[in-house]
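The complex appears here without one of its protein chains, the remainder shown in place.
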Amino acid sequence: MGEFRDRWTAVGLEHQVEPGSSNPAIVDGHPLAIWRGENGQPNIWHDRCPHRGMRLSFGFVRGDTLRCIYHGWGYESGGQCVSIPAHPELTPPKTICAKVYPATTRYGILWTNLADEPSSPLPDLGPEEGWHPLRSLYVNCPAETTADRLRGADCGVPDAKAGNGGDGIATIETGSGLTLLIAIQAVGADKAGLHVVARGEDARASGQRLELARKMQRLRCALEAQ
Amino acid sequence: MAIKLHDYGLSGSCYKVRLLLDFLELDYEVEKIDFYPGRQHKSLDFLEINPLGQIPVLDDDGTRLRDAQAILCHIANKYDASGRWLPHDPARFGQVMMWLMFAGGELMAASAARLHDVMGYRLDIEAARRNAHAAFRILDDHLTEREIEGGQWIVGEEPTVADIACFPYTALAGDGGIGHEDYPALRNWMRAFRRLPRFQPMSGIAEFT
Partner (left out) sequence: MAVTTDQVVLNEWVACGWHGQVPMGQSYDTVIFGQEICVSRKGAEEYEVAVIEENGATGRTLPVQVRYTCIFTTLGNPTRPLPVIAEFDEDDRRIIGCGSVGVRTSPYRIIENFLDMAHFSFVHTNVLGAPDQTEVLAYKTEHRKDVDEIWALDCKFYQPAASTASAGGQMTDYVYRVMSPFSVMLYKNVFGDPARNDAICLFVQPMAETECLAYMPMALVDEISTPEGIIDFQQGIFLQDRIILENQRPTLLPLDPTIELPTRADASSIAFRRWLKAMNLQFGIYEKQAA
């Protein structure tokens, strides 16, 4: 295959993927299922059951297995099929396996890498501690131009300075000493996901985060207007 | 005392009423309407029941009501002694009304997209999907703010008729070719809603999630 670049991409905020849930996401047009068992471990898979191609993001979680909604086939977090309800006595063959991608949390953001043999390092913006989640939001503009557009966009924060945090990452320094990290997910040709976390004084207070989350909505409008 | 619902299984608006009747454990009788293909809601007999030719219609002990949102308010007002589903306090009443109007207004674009895709209604499908996405964005933004505040429901600390009114066409969006990928807060709210005691699914809303 080798159709994907070796790079880490954000797919959501860690706290919004609830234990016991399966969720859809799209990276470069490629459908993913993000699911989390009762043990809390996040999993990112190709959104496709090997049996009849049903999207696994429609599935349901029982314990630490993901079950496909179509025929209830169960998969453990390594991707291996472990149960086929139509044949309760059968041990599923090893060949039945979902396509699994790496899933890592850093700065409160969930990251994956779709390359065949990922070797690139995770984005590094310093220590893990101190970041607090704001929100995820999706803008109707291409991911490649989002970082550039951010520099000119009016997010309504006084004295905000947009910066570059590396491949697919933008930052905003606010006049009041907060840093926003915006991890950009390329969804499709004309859509990007922004996964935003904040660091700094009061970044933890819900009033502050609420205020900043609203500014991100304003930023989305500004990006789409450009 | 007898409640009768003029009902169609595939109608998200009828589903709103069924949800509340079930949450309140009320007994009710169902009169099925052949909405499609029979267009029975436009028949002369039905127009006598509702001149707007729309479902649901509720007959409740001599009171006849149309409009899902109005029916939700009626049922909650009459049968929910706790006042939980339709709060009357000044802090919440206006907000519940606001989101009810949203459910019967902007959010109905998602219903239009579904009617187009499932039953072949002739309408501007691109506009319907665009407007539905715009409405979902409004609701997702609101629920994101509620999450940050530590809240789970559209208004206040408990589910209200606003949640019931917004749930069906949000959950059924896929039927009209509209995905939930862009709305994480919406997805978590829908999951919480489905976990409510006495919740009943309908076709198009997966049972197991």
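In order of appearance the chains are A and B, and numbering begins at 1 in each one.
Following the convention adopted for this analysis, a contact is a pair of C-beta atoms (placed from the backbone, for glycine too) under 8 Å apart; a residue touches a chain by one contact, two chains touch by 3 or more.
Quick caveat, the model's predicted, so the values are computed rather than measured.
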Visible contact partners (per top-of-document touch definition) of the missing chain: A, B
Listed residues B:G53, B:G151 or B:G204, member touching the removed chain: B:G204
Listed residues B:A2, B:M119 or B:A134, member touching the removed chain: B:M119
Interface with the undisplayed chain - residues on subunit A: 31, 47-48, 50-55, 58, 69-72, 84-88, 90, 95-96
Absent chain, residues of subunit B that touch it: 8-10, 32-34, 36-38, 40, 117-120, 174-175, 177, 202-204, 206-208
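By definition in this document, only the chains that are shown with their structure count from here on.
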Euclidean distance of C-alpha centroids - subunit A vs subunit B, Å: 30
Residues of subunit B defined as touching subunit A within the complex: 141, 144-145, 147-150, 179-182, 184-185, 187-188, 191, 206, 208-209
In the complex with subunit B, residue positions of subunit A that touch it: 12-13, 16, 18, 21-26, 58-60, 67, 69, 135-138, 187, 191, 193, 206, 209-210, 213-214, 217
